[in-house]
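In what follows, a structure is listed as structure tokens, so that the remarks can point back to it.
A single protein chain has been removed from this complex, and every other one stays in its place.
Now for subunit A:
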């Protein structure tokens, strides 16, 4: 400040304002201009006529008045509605002691009130805000890129990493390690603990690679039931905690011998699997794969069987089992267990169907005669149809009754299935027909002797064979006397009647093999015991219920069979009309497990109930309802 200014200040100090305006040059240098205004009142505003001219659009053209009240104090008063800030507080008017000082703010300008040594009121004016937002200092790299708008890549990455590692790794592992030790390792115990169970490992369901099969659904989320040890693959012992009665396919040493030597790739895979601690070949999980999706467990593919059975004879040189690798292309002929010698002590043998084996049950029965649509049997069926439920001729179901599960058929029973036509009645007393006892030759002989001893036969007994009968006259409960009239007239009729019953043309002889007295040192008449085979295929499984859309005759050649010893089983070729190998284009692609069970027992292979191939073709080959109903046994 120059000396002249000070002089002016001293003179006019009582009433003057000293205005100091600070501005900055482009290169940031500070410029201060001072002016003394010797007025008791000055104007503040944007208008150029104002004493303190603030080029600020936030300031009205005539914004405020500053007035001196006395030597020290000034009054600031807004002229319009827009006020100003005094020491940061919005205000319309204020009284300020210049000795104490204050800071006024008008828009983007600051006016500092102070007092000079010469008792002037000093108003220091300075622009504090830039002209515009754009004019403010900016980091070009920040504002032009997304860096100014986005959260940084690094914090984003760290947040994601920490979150994922916590949720999917740290929590499950910590929960696994801190789970209670008294783990029962049993599906039933585990399921009992469902609900607020204590031993649930938190978050490990996110590790599951897929849903468990239907049978193991109860173990969902109970990973540690099977994955008993960390970093140790599932062992057979885990399966056997529940599956206690699973037995092996064969003796372990036989299986080891039978297993094919792996090729180079196979050996490499095996060594890698071994290095990673996978259980050796033949482990439960080799065939029974889990986490393959909800629903039934996937059937075991045929390759698991073919691995050994395709070339079994080259390693198990003493085996009687033929090589098999694919049902459609490489499967031995069926070898049903047939009865080669009937009798009290029958002898069974497995004979391939190619050798046309005979199955001698001990019975005489021509299928063709019984199923013929013409002739005596058909007439008989027509007459008895209403009562017995026969049609125009006998059908398979007239005599063969399926078992309750529909898998196979009950043995044919004389009383239930034959007697409707083949009556053993010999006398009617008071409306009740007396019948010879089937299956008890001694009782038959005794009953006949008693018949002749008691009274002279006024009515001859009915015991003839079927050859000379007239249709309809000899149904159960009726007595036929054409033949035995002559017999009854003879003296000592009992022995003759007994011989007649057991001999050719007699009631027993027609169906049974009868040995007269004296043969094979027998003292009396003997009837060869009858055995009916319930299951010919002992090593495979056949379910009649699954084939009920087929007619019986499409597999069983009954209409041409004239002897009971004819084995009416369909052969391999017949089955292959519908069934082929697992990957074949046949109607029913069939893996080994459709008929065979690795863990073989009396029951069906487990897969036959759930395998999709068992359902699909049935739907595909559905016949009209009426036809199906007629076929049903």
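The rule is short, and it goes like this: a residue touches a chain if its C-beta (ideal position, glycine included) is under 8 Å from a C-beta of that chain, and two chains touch if they have at least 3 such contacts; residues count from 1.
The rule is short, and it goes like this: contacts and distances are computed from a predicted model.
Chemist: Which of the following is the UniProt-recorded protein name of the chain this complex doesn't show: "ABC transporter ATP-binding protein", "Cytochrome c oxidase subunit 1", "Permease" or "Ferric reductase like transmembrane component"?
Modeler: "Ferric reductase like transmembrane component"
Chemist: Which candidate, A:35, A:99, A:150 or A:340, sits in contact with the chain we can't see?
Modeler: Final answer for the missing-chain contact: A:150.
Chemist: So which of A:15, A:38 or A:82 would be touching the chain we can't see?
Modeler: Considering the complete complex, A:82 is the one touching the chain left out.
Chemist: Any idea which of A:25, A:132 or A:404 touches the chain not displayed?
Modeler: A:132
Chemist: Going by the contact rule already stated, which one of A:40, A:218, A:282 or A:301 would touch the omitted chain in the full complex?
Modeler: The single option touching the absent chain is A:301.
Chemist: Touching residues of subunit A against the unshown chain: what are they?
Modeler: Residues of subunit A in touch with the missing chain: 46, 48, 55, 57-58, 60-61, 80, 82, 131-135, 138, 140, 143-146, 148-150, 153, 156-161, 164-165, 168-169, 172-173, 176, 204-211, 223, 227, 230-234, 269, 272-273, 276-277, 289, 292-293, 298-299, 301, 303-304.
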